[in-house]
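All protein chains of the complex are present and in place, except for one that has been dropped.
The first chain written gets the first letter, and so on, giving A, B, C and D; residue counts start at 1 in each chain.
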Amino acid sequence: MAATEKAGTGRPAAGTRPRRGRPGLHPAVRYLGGRVLTALVSLLAVMVTSFFLFRVLPGDPVAALTQGRSVSVDQLEAMRRDFGLDQPLPQQFADYCLGMLTLDFGMSYQYRVPVADLIAERIGPTLLLAGTGTVIAAILGLVLGTRAGWRRGSLMDRVDTGVALTLWSVPSFWLGLLLIVLLASGAGLFPTSGMSSPGVEGAFAVALDVGHHMVLPVATMVAVVYAQYMMIMRSSVLDEMGSDYLTTARAKGLRDSVVLRRHAVPNALLPTVTLIFLNLGRVVSGVILIETVFAWPGLGSLFYSGLRVPDLPIVQALFVVFAGSVIVMNLLADLVYPLLDPRVRT
Amino acid sequence: MSRAALAWTRRRRALAGYARAFAGNRGGMAGLAVLALIGLAALAAPLFIDADALSLTEAEGGRFQPPGPGYPLGTDAFGRSVLDLVVWGARISLTVGFLAAFVSVALGTLIGVVAGHFGGWPGNVLMRVTDWFAVLPALVMAVALAAVMTRSTLTIIIAIGVTAWPTTARVVRAQTLAVEARPFIERARALGGGHAHVMLRHVLPNVLPVVLAQTTLLVAEAILMEATLAFLGLGDPGTVSWGGIIQEARTAGAISSGIWWYMIPPGVAIAAVALSFTMCGRALEGVLNPRLRERR
Amino acid sequence: MNPTEHPPDTPAPEPADAAARPGPDRCLEVDGLSVSYRAGGGEIPAVRGVSFDLEPGSKLGVAGESGCGKSTVALALLRLLPRSARISGRVLLDGEDVLDMRWGRLRAVRWAGASIVFQGAMHSLNPVQRVGDQIAEPLLVHGGAAPAQARSQVVELLEQVGLPAWRERSYPHELSGGQRQRAMIAMALACRPRLIIADEPTTALDVMIQAQILRLIDELVTGRDISMLMISHDLSVLAETCDRLAVMYAGRIVEEGPADAVFAAARHPYGAALSAAFPRVGDPASRRAPRGLPGDPPDPAELPSGCSFRPRCPEVQERCSEVDPVLWPAGPGRTAACVQVLPPEQDTRPPPGRDRASETTGE
Amino acid sequence: APPAAAEAEGADTLTIAASQPVDSFSPFLAQRLISTSIHRLAYDYLTNYDPRTNEPIPGLAESWTTSDDGLTWTYTIRDGATWSDGEPLTAEDAAWTFTTMMEDEGAATANGNFVANFESVEAVDATTLKITLKEPQATMLALDVPIVPKHIWKDVGDYSSFDNDEFPVVGSGPFVITGHKPNQSITLEANEDYWRDPPKFDRLVFRYMPERDAQVEALRAGEVSFVSGLTPAQADALKGTENITVNTASGKRFQGFTINPGARTQDGEEFGDGHPALEDRVLRRAIMRAIDKDEIVESVYGGYAEAAGGYVPARYDTYHWTPDASQRLDFDPDAANEMLDEAGYERGGNGVRVSPGGDPLKLRMHVHNDRPDYVAMGKLLVERLADIGIEVDNRTVDPGVLSDALYSGEYDLIFTGWTVNPDPDYVLGIHTCGALPTEPGTMRSDAYFCDKDYDRLYEQQLAAYDDPEGRAATVKKMQEILYEEAVVNVLTYADTLEAYRSDQIASIQVQPDPGGNIWGQDGHWSWSSAVPAADSRAGAAVSPWALAGLGAVVLVALGGGVYLLRRRAATAGDRE
Partner (left out) sequence: MSSEADAPGGTEAAVPVLAAEGLEVAFTGRTGRSTARAVDGVDLEIGAGEIVALVGESGCGKSTLARALLGLVRPSAGRVAFHGLGLGYRPRELKEVRRRVQLVLQDPTGALNPRHTVYEAVAEGRRIHSGSTADEEEHVAKALARAGLRPPERFFLRYPHELSGGQRQRVAIAGALVLQPEVIVADEPVASLDASVRGEILQLLLRLRDDHGLAALVVTHDLGLAWNIADRAAVMYLGRVVETGTVEEVLAAPRHPYTQALLSVLPESGAAEPQILAGEPPDPTRIPGGCRFHVRCPVLASGAAQAAGVAERCRSEDPGMLGGSGAAAQVACHWAHAHEAEPAG
């Protein structure tokens, strides 16, 4: 789907309307409180969904874990007990909720470590990958989108848009695999997978090494993602282009580039920034595929491995984490938007 | 000429006008051409691909035969022609794409229109639900749904359809709100039209262009999602789809074995179809959405 | 509107005769201005040979129906038209031709030489910049003023248009329609231009606010030697405000002359219809007698042959389908483009100094 | 002594691609193959397996004796073995390890089954370990239990959560675990004080690479020295590659499927909804005759497999059994059709047969979706069984779903496969009547198979631990019964396909030798014996390619920037 449509949904419905507070409460506080409250309710709903959605996953995790290996019935029983699977569902739910509140997501079935530890361990690489990818994609998308919108219909617009949409249409995992074949093993320029080479010591060397490992996954991610930002920016520049205040700016005798930079871009950025924030949340779960293909030791590959078993606590917790990140990003977008757009501020 | 016939002529002329506008969009036309080609190939596939070509036990080719005479795209592990598989795969991929897009668009349109029309608390509640669905990461959600339900094409369709609708609902609701703000809605109400009248006669026809464009764009997304689910091993193993072929190629280690002809064609097919749908969708949007059209 | 600009497609034509060169007393001279838009594969002639000029300190009102090309003329004066527009003719601003100016010079002329007050103040102000900054922007660009200095000038300007100084820190959405229009006016005055173009400055405003704004403009312009081109569809408003009036129809000026005279007794049937459309309250003649013109406003893409007003004209004659009348003297200081004022022997041949209203004045 | 702190530069490193991350470093908990393989390297076991023959050989235990009733085993622990922290390794450590596993549920997680039958374990003195059994046990020379250092472990409170990830991990094997980057790599360094020959490589690195293609590409690029679990296509492709040696080993695993002959508990209570016709042996045997094992070998394994005979893979020739010509259920659809026709399975209108009981032969088939070979075999089976009038509903599902179907007896055909240890006791045991569930859902086998003769033979082989030949004969008889009954059907023994870089590894021990595998050996031979090639320098420091690659990226970025700037300058220019 073209980014424009995603764009259509982006701006938070409530965000665009100035809200007035009840007497006594500062409107900003009210706005903030309302947003935070909504986010919390969403989070709660996500937690509940996560529990029930994955409870109905068919298959006995213990059986799956032990299949093909010699285990006694007693051992199976013991494992069930360990994981609390012998408890009645309401009890499990209560435990789950209590656990979630204390950030205790239970023990992973397959790793036998607290899921919270696993997540803590894996979140760094994911943030590194997703963060770098998003920053690059956003910059690229914004720059190209602005250019394309400003020169709508030009050869450059058509080429840039065409390339972006083509890359956007390519399945990310497929692109990743191709890159591995072409650039990693074919040309030997980059490592095929993982985040670091063993045996590299020293901060600089390690940074270099990680950077080297990051190139392909980040490139894949950027290639697939930037089109969205670009198309959003393009259409929002186009939207702004019709505005009379740009004619005013031009009538004032400003250079074309100044009109673009000082008037068109800041206005066009408003919807785009929100969308980038909204997308950030999705990107985190979007990296599942890329992490899987490049064996990036992040949350995505953890989720993938959890799903295979199925390792309920991992899958559940990550579902909450992924959805939570979308919620948090939505919240941030809601909070940032008024800072950017005076019309929303009350 | 009767009025009905006249109306039909005029409608045809209007359609022709849209078609002309669409034809003016090179990207859209290219996309349409590719789609027509692939669609035709998919429809006609049973005519020139016999069952044996897809049978594991009857296939005549050698194992992983590189492209050559008789097998323009080589063969797979069972000696089946990859070209045949890809052509056949179009049937499933396109079906999944269309049906999933349809499910999600139908759901999204219904909810979007109702939420937009009624406003107030029912609309709010609907939008809350939508927002909340939109928050759930689509891929994770689809993966979970596909895992929960029995493995089949229908499952994939439902999983994609159910996760993609919030986008449509939001777009449609926004459009509905815009339409509802137009004076002709007030006129319809002043004429005595009820909710159903307003929604069916006024709102729906005016959101349909958006919905149509949205559907086209969603098909692209659904096809990609199908491939992704298949790649994650959640596809229907009994059918030949593009994502499924890639997954099989991957499990066979085709990439690292230099068996590019197993891996590349389905990926290219996915990209081509997704791109074509996207191009068509964008072109349609340009044609049907007067706001964009004005600017051209 | 597509904001991209382009250098004019055709170089401005050489002046037809040297005598037509403007004297230094003309602050604006428009000569044979034609604009057509490329759209949908065809060309839409939006403005078809408009000529007029403006002396320093004088006010010209341009009236006409929607789509007759008023805004196009306004934008053409500063070469602000979208890329799809094709312009020809001459626009001399203080003797310099705007249409073949270099970009750098053009930018210098914009706002400093002539500024524009657009109709939709709502949209003509950048919604995310403070009003003060927007007013200061031309000062910084053209005056090379220091920011602090610009600030004090902004405050001064705001006060001149009756807005308190603290409004400088407001965003456009915090202002009402009238206040926004005031801010626009303040901005237009910022660089002390010689010419202000006001494109429908009061439409969409309430009657009372409209009166306020008109009076404000009047106060500010008079006595500062600023000339003004005011565009409106409301002939009565223009008649009230301006010295001279030009009535446009289908991309042409069809009548021009002193404001009162044109409003009171138009020589062109369209001008007459337009002034009748604004009844005088208390005038028994118009009581229960609304007057208008039958038919539809013209579509610039398919104009009829002969006089383009012919299909709607209440006084249509046979000649109307043959002659496309040009502006012709029609009384003291007045011209009109109607067969009724054309001398009978004059057919299709244009009079000397074609389309030059100024040439025919002062007879 | 602590391992020689191998200096990063110049040390010989062997990098192994691992497709799973470790689950735990605690020998009490670790269950994944990667983890147990690493424990093999880091800990010594009482006994080991001969690299060539797979026979039990002395490990920590130099020698052993058995009481006549077979209930008391006395091991003599090697003198002079030490822990990597320098502490002596004594019988006390072994006794403590076993006792803890017997007493603590947490400690029994991974290897509890080995000690389930233990009465007591005691260290008579520093070098003597005495194990008393409740009943005779055939696996006493195959106790695959890492012996852990009591002095480190005795203070651990909760064995079910102790991860043993304090590096370097104190062990007693040829290597010492020295580092772990979660989900990325595990580093082991050579234990110079190991009582056997110390390893030739200074360092072992297990790199986690879940993608098979990535592994092979990494091998090609020289990032890893060894890759296992190749697909046939990959093996073919790598065969022609310079500096890469492909190792094809006869597999330890069999692949097959079981037929639900009617699920029942030990008490004979029937449950589940297996197709009733499958209780008929004729039908089951006809199904077997409809399947072309050679075709599977060819299309699924690209020839890297062996069409199966008996239950125990051909690799273990002591126990391997092949049916003779008269018994064979070879591929012959006509014969199969004939069998069914005779048995009264009429073909219905749609070509699907109907059992004499009136049930159409529509069978469900459960296939693991995570095993590509099963998936492919499943597809072949569907087509082949259609030829004899059986319609198969191919259900490729998550392993968990599959086990649910199995446990509840709600299946008809189900895929399965077991890794067979040198001692086949376990895989044989799961088909005794005793392995039937005590109540529905508590299955520990993979077929509801129960046969009196089989059970009798099982007891017989169990007691024949001191008569290897007799035991082998019994085991073969058991396989014959399995074959004849056609409930547990073995299709293939897939080869193990591995490859290593011969420019990094000069030689490596396979097991059994010849024709054996490298990854997943019983014992640590592959890695402790691998010899570095003369100029092996894999995986050291930042490769020059890193700089080249990053350089390329920077160049591209710069180029893009310049392009953008120029575009901008150009557009600004034509505005002026």
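The rule is short, and it goes like this: a contact is a pair of C-beta atoms (placed from the backbone, for glycine too) under 8 Å apart; a residue touches a chain by one contact, two chains touch by 3 or more.
Everything numeric here is computed off the predicted structure, so don't read it as measured data.
The chain omitted from view is touched by exactly one of B:Leu107, B:Ala188 or B:Val268, namely B:Ala188.
Of C:Ala165, C:Ala211 or C:Val316, it is C:Ala211 that touches the chain left out of the display. Across C:Ala108, C:Ala165 or C:Ala277, the residue that sits in touch with the chain not pictured is C:Ala277.
Considering the complete assembly, chain C touches the hidden chain via residues 65-66, 176, 178-179, 206-212, 215, 233-237, 239-241, 270, 273-274, 276-283, 286-294, 296-297, 312.
Contact between chain B and the absent chain runs through residues 3, 6-7, 10, 14, 182-184, 186-194, 197, 201-202, 205-206.
Methods note: only the chains that are shown with their structure count from here on.
Under the contact definition, chain A and chain B share the contacting chains D.
Counting contacting C-beta pairs between every two chains, the top pair is A-D. Most remote chain with respect to chain D, judged by CA-atom centres, is C. Once the centre of each chain is set as its mean CA position, chain C and chain D turn out to be 88 Å apart. Within chain C, residues 2, 5 each touch two or more of the remaining chains.
For chain B, the set of residues touching two or more other chains reads 147, 233, 250, 255-256, 295. Residues 1-5, 75, 78, 80, 106-112, 115-116, 118, 120, 123-129, 137-138, 141-142, 171, 173, 187 of chain C are the ones touching chain A in the complex. Taken in their complex, chain B has these residues touching chain A: 27, 127, 131-132, 134-140, 143-144, 147-148, 166-167, 170-171, 174, 213-214, 217-218, 220-221, 224, 227-228, 231-233, 243, 246, 250, 255-256, 260, 263-264, 267, 270-272, 274-275, 278-279, 281-282, 285, 295.
If you check the complex, the residues on chain A that touch chain C are 150-151, 241-256, 259, 263, 266-267, 270, 340-343.
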